[in-house]
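Every protein chain of the complex appears in place save one, which is left out.
Here is chain A:
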Amino acid sequence: MDLNTVVTITPARVRSDLSALGDTVAPLAGGSELFADPRAHLTGLVDLQAFGWPALTVTGAGLEIAATCTLAQLAALPAGPGWTAHPLLFECCTALYGSFKVWNVATVGGNLATALPAGPMTSLAAALDAEVLVWRRDGSDERLPAADFVTGDMTTVLGTGDVLRSIHIPEASLRARTAFRKIALSPIGRSGAVVIGRLDRDGRFTLTVTAATLRPVQLRYDAIPAAAELRADVAGIDAWFTDAHGAADWRAAVSAVLAEEIRHQLEAPESGTTPTESEARP
């Protein structure tokens, strides 16, 4: 929709251009979220696309995703050698409520910074223990775990004038085995729970619960836990919430169901043939 109060678009080409940001001037990436809500307090936008950041950079240390990388670019990224977790990139994109046409503009950084509980890039980044790089307004850089970047329903660590610059997925996570489950109140509707399991090469197991909780919740184990232990730990999560996409009690219950499916899947020996170990849950 039109943002009728916006009178300036400032292309950000160098970092100092971000000084235009303020209480009434917001950063613009793809725009699919920004333009989907009336924002009468805004007078200007700073266009981050003008930076021209490379969308995806593969290094020996892993994958660096620019905040302005679109979901379409991420979903189309070919697998690097040994990236067992590669299917998760596409799977998390499918958990976006928006269509593939939204993927063409929506950005990884924008999805994280919007910080909806159902934000699938939050799910992805948290599940793979990504680290995010924040450009603070004062010119400093800050790196922190993606799971800590989102602090609640539509809240993040970003202050006014801060910008999310990039997301770094460590190589070890890309080489892990993952299992992805999503459930909603309709077959492919807005997520009620997105639960992702990651089994590292050293045997450590991490379960990341998103969409069902106000912020990402991670359960970590040195090895795949027993069903009862995992069930008890999921039951111990205290951040379930209720909205139009599911009641808190249901979200807790189905997260436990999905967690057990994931545990069961990753407990089984690695299959050498299937490209993805995840199963679509219609």
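In the analysis below, contacts are C-beta pairs under 8 Å (C-beta built on N, C-alpha and C of every residue); 3 or more make two chains touch, one makes a residue touch a chain; residues count from 1.
Assume contacts and distances are computed from a predicted model.
A.B. asks: Which name from "Phosphonate transport system permease protein", "2Fe-2S iron-sulfur cluster binding domain-containing protein", "Transporter integral membrane protein" or "ATP synthase epsilon chain" does UniProt give the chain that's left off?
C.D. replies: This omitted chain is identified in its UniProt record as "2Fe-2S iron-sulfur cluster binding domain-containing protein".
A.B. asks: For the chain not shown, which residue from A:60, A:187, A:236 or A:269 touches it across the whole complex?
C.D. replies: Candidates A:60, A:187, A:236 or A:269; residue touching the omitted chain: A:187.
A.B. asks: Among A:62, A:87 or A:246, exactly one should touch the missing chain; which is it?
C.D. replies: Residue touching the chain left out of view: A:246.
A.B. asks: Suppose we count only contacts with the excluded chain; which residues of chain A make the list?
C.D. replies: Touching the chain left out of view, chain A contributes residues 1-9, 28, 31-37, 40, 42, 44-45, 49, 94, 97-102, 104-105, 183, 185-190, 192, 243-247, 249-251, 253-254, 257, 282.
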